[in-house]
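Handing you this structure, nothing more for now.
Note that one protein chain of the assembly has been removed; the remaining protein chains are unaltered in position.
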Amino acid sequence: MSARYSFLSLISNALNGQTGWKPAWRDAHPKPTYDVIIVGGGGHGLATAYYLAKEHGIRNVAVLEKGHIGSGNAGRNTTIIRSNYLLPGNEPFYEWSMKLWEGLEQDLNYNAMVSQRGIINLIHSDAQRDAYARRGNAMRLAGAGSELLDAETVRKMCPFLNFDNARFPIKGGLMQSRAGTARHDAVVWGYARGADRLGVDIIQNCEVTGFIRDNGAVVGVETTRGAIRAGKVALAVAGSTSRLTRHLDLRMPLESHVLQAFVSEGLKPLIPGVITFGMGHFYVSQSDKGGLVFGGDIDGYNSYAQRGNMPVVEDVLEGGMALMPMIGRLRLLRSWGGLVDMSMDGSPIIDVGPLPGLYLNTGWNYGGFKATPASGWCFAYTIAQDRAHDFNGAFRLDRFRTGNILDEKGVGAQPNLH
Amino acid sequence: MSDLLAHVPHTRLVPEGHYGPAGTPGVSARQVLGLAAATLAAPRGKTAALIASFADAGLPLVDAPKAMSNGVLTAVGTGPGRWLITAEGMTGAALLAHLRAIAGPDAALTDQSDANIILEVSGAAARATLAKGIAVDLDPLAFAHGDAATTVVSHIGVTFWQSEEAPAYRFVVARSFAPAFLRWLTVSAAEFGFALTGTGRG
Amino acid sequence: MRIPCPYCGSRDAHEFAYLGDATLTRPDPAAPDAAEAFHAYTYLRENPEGAHREYWYHANGCRRWLVVTRNTKTHEILGVEFARPSTDEVPA
Partner (left out) sequence: MTRLSTGGLIDRSRTLSFTFDGVAYKGHPGDTLASALLANGVRLVGRSFKYHRPRGIFTCGSEEPNALVELRAGARKEPNTRATTVELFDGLSAQSQNRWPSLEHDALSVNQLVSPFLGAGFYYKTFMWPASFWEKVYEPFIRRAAGLGAASELPDPDTYEKAFAFCDVLVIGSGAAGLAAALSAARSGARVILAEEDFRFGGRLLTEDVAIDGAPARDFVAHAEAELAALPNVRLMPRTTVFGAYDGSEYACVERVSDHVAVPAAFQPRQRLWRIIAKRAILATGAFDRPIVFPGNDRPGVMTAQALATYARRFGVGAGANAAVFTNNDAGVSAALAATHAGVKVEALIDVREALPSALLAKAKALGVRVITGGEVIATKGKRLSSITVRTGSRTETLAVEALGISGGATPNLNLTCHLGGKPVYREDIAAFVPGSVPPGMSCAGAVAGQFSLAECLKAGTEQGATAARDAGFAGAALPAPKAEETATGIRAFWQVKAKGDLAFVDFQNDVSAKDVGIAHKEGFRAVELLKRYTTMGMATDQGKNSNMAGLALMAELTGQGIAATGTTVFRPPYTPVALGVLAGHHREKDFRPTRPTPTHAWAEKQGAVFVETGFWLRAAYFPKPGEKDWLESVNREVKATRESCGVIDVSTFGKIDLQGPDVGTFLDRVYINMFSTLQVGKARYGVMLREDGLVMDDGTTARLADNHYVMTTTTANAGKVFQHLEYCLQVLWPELDVQLSSISEQWAQIAVSGPRSRDVLAKLVDGADVSNAALPFMGVAQTTVLGGIEARIFRLSFSGELGYEIAVPARQGERLMEAIMEAGKPFGITPYGTETLGVLRIEKGHVSGSELNGQTSARDLGMGRMASTKKDYIGRVLSQRPAFLDPERPIFVGFKPVDTAQRLRAGAHFLKVGVEPTTHNDEGYLTSVAYSPTLGHSIGLGFLKRGLERIGEQVRAYDPVRGSDILVEVCSPAFVDPEGEKQRV
């Protein structure tokens, strides 16, 4: 088992040539049965396992990962954390996530580089200011904190933005100063190490190929490493959800899409916090290492390819150059594509069912990273208690049937518009 | 940031003049004024009949992205069973009446004489200029005299066709997008020397 | 990505607007199970990894709704046809 990290462990390893470290998590082999199987070794799955063990004392848990942990969206996002949602069904959940972020590193004894340097959503019109005021007030009601900034304040904070020659002038911003970024891989590794220390089996290179059914109930999974049975089977596989639920003849309110993201070459500190453009598809932050990390809209067509195409690359950088013409001579270092689980209303699903023994965590759209702690926490609660916590009470699968939809953007049942 | 158009308001057509290095322009564009225009759409399932009526009247419509002209009218295929028809020396109302007489009562006819501006782009560097925004292969082997396309340039929807072998192209651009289109055209053509006429003095 | 539009020819995908699954049929609104049928029609998706029939609208082209069959794993275009029955169209 990986030892606790401390000044002492760092010094002793410095003196012994860094030879004293142990694996951060065991490379476990599957046992025949578990109390709970979590399918998906990304941030959400690992966090779920961690909180199941820590909060609910359920430690006979396996996390099954088809590749290596963190190889899906957990390692392909733009690392933003924030709780600046609008709807009452969403905002308390994301604020709970933010509170968990704020204590995460001490809890996990792992530095995930949670950096609360703030987010500013830029405002470009009076109508947008009203809409952001509605959102900012919703955030205040949930205890999340928010500030509505005027243009002069934004200019003082971000003098490099295009204030004087803009197609869509900057008229202010909605700021959440507690928002920021976290080192995405470290979150995965921290949860994996934490779960492992509590006895959870993390099983890599173990792909689920089917489900074991008993009288309609899901009682286990078939995998590339054999059959594994469990009292409860929980899916946390994001864009691969439909691939798995097909084995159960379930159609989901989901489409899998590609979202591209981008990082520039490393630069000395250039921009504070996270900035989002309100009239184009562009948002940006700067990593601890110095790269500008940015993204924009999804490509907009169903895809499992984990890569996108040029029109979106150009669209993102047009937004970037419209907003920050100083970035013209900086360079794009790397782009990548994530397989995102776009839901039909743009909001997630954390729910019991729809079959006995099955639990669902999906529909994170392009925004799952920030939700990682609360998603794991709420999913663990839902699995352990067989009911939703208040925080995820609105994330029901049947909301599309009842009409309790959670559509932050108001664009309707078309995933590529969310 | 281009200084070339720094003085031109984004709400106005780029004024006529010479842009780019002095000398013989590699690209020319002129606004073609005084054309009437209308859309013609066949009733459901009656495209063939409509084409036949026009053939009888001396305008051979083709249900394809082609430009066909009989000297007076030019018909450009913009979609299945749908054409944009331009005419010189006619009012919109007269064009509509003329087309109605040929097409019969069921075809959909809509006056578009004021909806667009029409620009003719020509010159030795016309293709090289247009390649800076048009994702359609304009090589003579792929796009010849009489070929037409409806596409997007610089975030602006356009219909265009090759109107002369030389080559020259006619562009139909929505009126409110015309200033932005001309900005793109001007900055794209300037390196070759660009002569723009018919857009007023600004 | 380029889509071979049956009318316009090969065009960049960004000329088109994407809608999604083209295997769905609008249910009979008068049927007794209309509520459930419309729920499935509006919200539930097969979302396959592989061949996918999907609607694309040639917004910056001929304005035709197309049914494109495309592999969602490779993005290879396997087929394109007009969404509206072909009896309405006249070959060029």
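In this document, chain identifiers A, B and C correspond to the written order of the chains, with residue numbering beginning at 1 in each.
To be clear about the criterion, contacts are C-beta pairs under 8 Å (C-beta built on N, C-alpha and C of every residue); 3 or more make two chains touch, one makes a residue touch a chain.
Note that this is a predicted model, so its numbers are computed, not measured.
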| item | value |
| --- | --- |
| Where the missing chain makes contact, among the chains that are shown | A, B, C |
| Options A:66, A:82, A:124 or A:257, residue touching the unrepresented chain | A:124 |
| Of A:105, A:207 or A:222, the residue in touch with the unshown chain | A:105 |
| Among B:55, B:93 or B:166, the residue in touch with the chain that has been omitted | B:93 |
| Interface residues of chain A (partner: the chain not displayed) | 2, 5-7, 9-11, 13-15, 17-19, 21-25, 27, 67-71, 75, 88, 91-92, 105-106, 109-117, 124-125, 127, 129-138, 140-143, 146-148, 160, 162, 165-169, 174, 183, 185-186, 189-190, 204, 264-270, 280, 286, 288-290, 305-307, 309-310, 313-314, 316-322, 325-336, 399, 401-405, 407, 409-413 |
| On chain B, residues whose C-beta touches the chain left out of the figure | 1-2, 4, 10-12, 20-21, 39, 41, 43-45, 92-93, 106, 108-116, 131-137, 139, 141-142, 154-156, 174-177, 179-181, 183-184, 187-188, 190-191 |
| Interface with the unshown chain - residue positions in chain C | 1-2, 10, 12-13, 17, 19, 26, 29-30, 34-35, 38-39, 41-42, 55, 57, 59, 63-65, 74-77, 82-85, 88 |
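Going forward, only the chains that are shown with their structure count from here on.
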| item | value |
| --- | --- |
| Averaged-CA centre spacing for the pair chain B and chain A, given as whole angstrom | 48 |
| Two or more partner chains touched - positions in chain B | none |
| Multi-chain contact residues (two or more partners), chain C | 12, 14 |
| In the complex, chain C residues that touch chain B | 7-9, 11-12, 14-15, 60-64, 82, 87-92 |
| Partner chain C, residues of chain B touching it in the complex | 44-45, 47-48, 51, 62-65, 78-82, 135-136, 149-152, 157 |
| Complex interface listing, chain A residues touching chain C | 242-243, 246, 251-256, 300-305, 309, 311, 344, 400-401, 413-416 |
